[in-house]
Structures are given as C-alpha cells and as structure tokens.
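Below you'll find the structure, written out as structure tokens, and then a few comments.
Yeah, one chain of the complex is gone here, protein chain that is, but the others are all in their spots.
Letters A, B and C mark the chains in the order given here, with residues in each chain numbered from 1 onward.
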Amino acid sequence: MVGRRCYAVVVGVALTVLLAGCVGPTVTDAGYRNKVGDTARQISSSIASARLAVQLDLDGRMAFALTDQTVSDAESDADSAATALASRQPPTDSALKLYQRASRPIQDAVDALRALRIAVRRGDSAVIRAALAGLDAPQHGMDDLRTAASGG
Amino acid sequence: MKADSELSADEMLLDRQILDVDGAAIGKIDDLELTEPEDGGAPVLTAFLCGPTALGPRIGGRLGLWWAAIGRRLRPTDEAYPNRIPIGEVDCVDRAQVRLTVSRDALDADRFRDWTRDHIIGRIPGAG
Amino acid sequence: MSRLFKMALGVMTAIGGFVDIGNLVTSGITGARFGMALTWAIVLGTMGMTLYGEMAGRVAAVARRPVFHIVRERLGVRTGMANLAAFLLLSGLMLAAELGGVALVLQLVTGVNYLVWVPVAAAVTWLIVWRVSFSVMENLFGLLGLCLVVFVVALFVLPTDWGALWHGATHPWVPPDQGHPMYFFYAVSLFGACLTPFQVVFFSSGGREEHWTTKSLPEMRLNALVGFPLGGLLSIAIMAAAVVVLKPAGVDVSHLGQVALPVAQALGPVGLALALVGFMAAVMAAAAECALSMGYAVAQYLGWGWGKDRLPRDAPRFHLVCLVAVLGATALVLTSVDPVTVTVLSVVLGAAAIPLTYFPVLVVANDGDYMGSHVNGRTLNALASVFLVIMVVTSIVTVPLLFFTKAGR
Partner (left out) sequence: MRATDLLGAVVYDSEGVPVGAVRDLRLTAGGPPVPDSGRPAYRLSTLECGPVGVAHRLGYGHRPMSGPWPLTVLLRMLVRRSVLVDWADVTGVHGNRIDISRRRTELRGAVRDGS
C-alpha cells in the first residue's frame, strides 16, 4: 500500500515537472534569445512551406485543397509563433531591445503570408505571383533576425 | 480427465485459457478449488474457478475489491463464490490447452457476455 | 499457382500494413530536419519489428498463443494487468492519431476542416471492425497502401543526388544546428514508429484468426522477413523525398500535407493523388488494426471469445471493447488537439513500452514445451537479446528526452 502511494507521488511529481517544462517562463537573457531565434526559424519554415506549395501550384503540379491548406497552415503557424513570442515578458533590457528589433519583421512576415493566402483563395495567378514575390523581403528579415538572436 | 500424472498449479493451470468442447473460449483458470477430503488426507483438486470473483482477490487492493464487486453484481444471486467448472467436466489438460467435455451454453458461466450481447451488441444492426 | 499468389499477396499487404501515420509523420519531419542522418533508426526499428513479428507469429502458429495470452500466462495477473493498461493507453493514443490522420487526409482532398471528418473516419473504422472480413480488410487496404510506392518513383524523377543520400545515411552525425537531445528524441520516434506493439498484437492475433499452424510458418516468415523490411524501405523513401525537396527549401514539417509535397513536385497531380490514396489506405487500415488490437488484448487477457471470423453477437465483449476504443479516441481527437503532435507523442511513448510485450514473447519463443523444434536458435537469441537491451535503454531514455526537447519542438 505504501509502495503504491509512493508511486503515485513520483508520477505526480514527474508530471508536474514535465508540464512545467512545457510552459515554463524564460527568465534569462540567453533563454529569451533562444526563443526569438526559434520563432524566426519557425516563421522562416512557414514561409518556405507556403512558397514551395504555391510555386508548385503555379507550375500545375498541385491538386485538391493541398495548396490552400499548406498556405493556411503556414499563415496560422507563423501567427501563433508571433503571438507566443509577444506573450513572453523580456527579462532584461537587452532582451527588450531584441524584441523591439524583432517585432517589425515578424509582423511583416505574418502579413505577407496573409496576403498570399488571400491571393491563393482568389485564384488570380498574377496576384499570386505578386504575393509570392512579397515573401522575399520577410524571408531575409527572418534570416537576419536569426543571426541577430544567435550572435551578439 | 486426460493429463500427466503430475500437474503444477502455477506452471500448468493458473491463467491458462479454458476452451469448451467446440473450442470456444470460456475464460481463464482464475483460481483452483481444493477440497479437504473426509478421510482427512491432503486436499484434492475439485474444480477450476473462473470469473471476476475469483480474479478480484488475485488483483488485490482497491481495484481487486472493485473488480470482484462488479462480478458479484453480475451473478444472479449476488453470490461471492466464483463460477465452478467441476474437474469431472474437464476433458484434457496439457501444455497446449485446457479443454472441457461440455459446451459453453451448458455452463451458464458467463452472464457478462450474455448481458453485453443482449443489451448492447445485439441491438446494433448487423450483429448477426 | 494459388499458393504463390497467396504468398505474394501476403508480402504486399505486409508492406502496405507496415506504414501508418507514425511512419509518415516521423519520416517527413526527420528527413526535413536531419537529412538522412537518422536512417539508422528506421533500419534498427525495422529489424526489431521483423524479429519481434517473426517470434510472435511463430508462437501464434506453433503454441497457438497470441501476445496477450502469453503476457498473462508468464507475467501473472498483476504485472499482466499493468502491462495491459499501458498497452491500452498507448494504443488509444495511437488510434486517436490514426483517426486524426484519416481526417487530415480527407481535409487535404476536400478542403473541409478535419474536425468535420473525424466522426466520419471513426464511423468507417468501426464499420471495418464490425463487419468487414479479415482477409478483405488486410488485402484491400494493404494493396491500396502500396500506392505509397510513388515516393520511390518520385525519388527517381527528382534530381536526386544518390551519392549525397548514401553519404548522409552512412554518416549519422548530429547536424550542427540540432542538439543531441533533439537528435535522439527523433531517433526514438522513428524506432517507435517502425516497432509498434499494436501491429505485433494484430499480426499474432490475425495469425490465430487465419488458423495458422506449423504449416503456415513459411508464409508467416515471408510476410515478416520480406514484407516488413520492404515497408521499412518505404519509410526510408518518404524520408529521402523530404531530404531532396523539403530540406533545401528550409521547410520544417509540422503538417501531414507537407509530407506529400515532394511527390507533387516530382509527379504532379496524378502522383499526388496516388500519394493521398496511399496515405488514406495506410492510415485507415492502421486505425482499424489499432482498434482491433485493443479488443484482442483485453479479450485475450480475460479469456473472452474474440475474433472477426465470428459474428459480433458471438464475441460481444470483444466488440464492445473495440467500440469503446473508437469512441474514446474520437473524443480525444475532437478536443482539437493537433493530430501531428499526438502522433509524435504516441510513437515515442510507444517506443518506451515495447519491452513490456516483447519480453514475454521472447521467453515463450524459447519454451521447448510449447515450441518443440521451433524454439529460437542461438543466433536468433543473441540478436533478440541485443534488441532487448536496445529496447530497455530506449524506454529508460524516452521520458527524459521528452522533457528536455519539449516533445521535439
């Protein structure tokens, strides 16, 4: 009986630690930098994914709802990554500076993906091409941000 | 009963699948009934016991009590003693299987199965 | 002729049946992130699956005992029950992942949100469990699952640098931009995706459903020794396709649809259609197998009648368990938890639970009383022991890895 109770306590503690690990706050400067880098990486991947799907669609190699789905997913992933970062409190002054440096390009990227999604839904290939070209600048922005977050 | 001249309870009997005369599954040997004979000698094997009221005590703890209680509710008379399969109805016991001389329907061993069939599965279209 | 046909059919369905949502998702993710560096995990997992499947199949054919008979017989009532509970929990998670996978594929085809398709997927899964005969289920879905061969075709059409792929597979170093915990977390996920306990429970119980005897051993061995490795090869092809197309583009896979993009690039709409049919068949079959394996496990542990070769009213409790499993998993998916996350979680936790069922099967495969001349040979035992160690190590490191990598994010 004692053994069983012990077991329950151990499982409880393990679960708590596990859950805490999943949503734990970033308290250090380095942790925050990491978070910014991760966000940039996620958004960059979303842009790449949407770009690939739309390019294939323009080449007539896609079918069904896959293009639409991939672009929508990319937009919502980027949006939720941006929101997740914005909800973190920057722990230090330099972290705050990094956030201020990051928020503009991140918002641009989300906006560009949104524009692409709207264009894809409307189905006008000229507009789609324009929206696709509009991804280039945010892509560079994310690359720069990753460098900034990992470097000094 | 066709079997070796020596059986071991844990190694050959307990937790083995019981099949009826047609090869249909009846349950596991959840416990063995040993009866002390009137001549006062060593206990003899008189029956296989099966069902939740035999398994419950082996699970132990609160889960075991709960298991046995559910089993008791399923018995017609709220009886705590498990289903008996008298040793006389056992056809053979060997390493491969435990088989009976009677059919599943003659045993009335499994009210839970009947209840599930009559109240849930039998009511779904296509149950056969 | 008919025997040859049957054998070929068996192998083909084993290939199609090997791949499920776990393989699709983990191969896609790891290919895009790590290149071919984790190929070894698929190879290891497939070898383990082949070994385990062959032993379980042999025990089912010779000793006439499917997996959960053995679990209770050899581990006893209490340990056996803990084992059963773990199996049900993990298979339930896996079933939720498969149902979510079916719904996601339907979303990709129709554009309608996957949550709408979840009840449909659940209903079809249950109907397969309820009425479709065992051989129709295996053969139909197994063959449709072979559509996934388009991934292999795609590799030949794409400008694939085979030398680079081979170099990546034979130089399994951790990529500089990824940490060790992440690398090993995904290695565990691939291992667990190939070596799924529910597939072994299904394989061995299916053997009893088809009344295997010692005479069926060659057929069973062919399925396990040829079919499973070819299934593993298919998983590697899916990974390689992601390496060729998604990795250079910088796409990090987080949705099922992204896994199909390489095929679209190589083969256009027709290839894409075939890939989606393959996804659908593989995941649908896995969902039904998963639900059935939960029914098999409970019925075998408690000694109830089970099987698809009899009418539901003759095995009512078995069908009740399957029904409850499908309903429970459906409820889980309907909470709108991300199916891809559920998939990764279930293959990783599944990897941790492998020794629970593998160990008793290994013991019984050595029991001369049951197996006669068909006991494990020396070489097989040596290999099986090595795998037991690998599995135990895997299950020890899994939970810490899950914690450190925050489930691979």
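Following the convention adopted for this analysis, contacts are C-beta pairs under 8 Å (C-beta built on N, C-alpha and C of every residue); 3 or more make two chains touch, one makes a residue touch a chain.
This one's a predicted model, so the numbers in the text were calculated from it and none came from an experiment.
Note that the absent chain touches B, C when the full complex is taken as a whole. The omitted chain makes contact with chain C at the following residues, 74-76, 360, 362-364, 366-369, 375-376, 378, 381-382, 384-385, 388. By the touch criterion stated above, the residues of chain B touching the omitted chain are 1, 3, 5-11, 13-14, 31-37, 39, 41-47, 49, 54, 57-58, 86-89.
One rule holds in what follows: only the chains that are shown with their structure count from here on.
Between chain A and chain C the centroid-to-centroid distance comes to 30 Å (mean Cα coordinates, whole Å). Chain C has its Cα centroid 35 Å from the Cα centroid of chain B. Across the complex, chain A meets chain C through its residues 14, 17-18, 21-22, 41-42, 44-45, 48-49, 51-53, 56, 60-66, 68-70, 73, 77.
Touching chain A in their complex are the following residues of chain C: 107-111, 245-246, 249-252, 254-255, 257-258, 260-261, 264-265, 267-269, 272-273, 276, 399, 402-404, 406-407. By the touch criterion given at the top, residues 63-64, 69, 72-73, 76-78, 80-81, 130-131, 299, 302-306, 311-314, 316-317, 319-320, 369-370 of chain C touch chain B in their complex.
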